[in-house]
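What follows is one structure encoded as structure tokens, with my remarks underneath.
A single protein chain has been removed from this complex, and every other one stays in its place.
Let's look at chain A:
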Amino acid sequence: MGNCFKTPNADDISLLRGSDSSESSDQPIGPPPPYQERQNRVPIYHPSPNVSRPANQLSEEEQIKIAKRLGLISHLPTGVYDGSSKKGKECAICMGEFTLGESLRFLPCMHTYHKDCIDDWLMRAFTCPSCMEPVDAALLSSYGT
């Protein structure tokens, strides 16, 4: 415990890098961003919506918050759009339609988004953008049943 934020594993590092590709897992795992020397490469985090801070300026509390989110996000199911979705065909975040082969993420409230889009939001707030349902509460109750 304690420094879980700084210990990279395959899941965490893909999110830390910005999670914009599904191939990221076959890239070599390097040191986590807080240790990057070049100032302009320090990733920006958003401990809450409308707040942006470089990784090296996060308070300890914010680091823990973000580490927890990374962990929780990795528990949310993902999939690939195969055209068979009965409900939403559009991502409410980018307002783009799902196209075949795109990575999606499914929230416990049954709302579906592009994986990149929703992960960017969940790193700021742990609620579903469409129904405002807290994702962690729903996640815990879905384990309970």
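Just so it is clear, contacts are C-beta pairs under 8 Å (C-beta built on N, C-alpha and C of every residue); 3 or more make two chains touch, one makes a residue touch a chain; residues count from 1.
As a convention for this text, contacts and distances are computed from a predicted model.
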- Out of "Elongin-C", "Radial spoke head protein 9 homolog", "Methyltransferase HEMK2" or "N-terminal E2 ubiquitin-conjugating enzyme", flag the one the UniProt entry gives for the chain missing from this complex. "N-terminal E2 ubiquitin-conjugating enzyme"
- Residues on chain A that touch the omitted chain in the whole complex? 13, 17-18, 20, 27-31, 33, 36, 41, 43, 46, 49-50, 52, 92-96, 117, 120-121, 124, 127, 129-130, 132
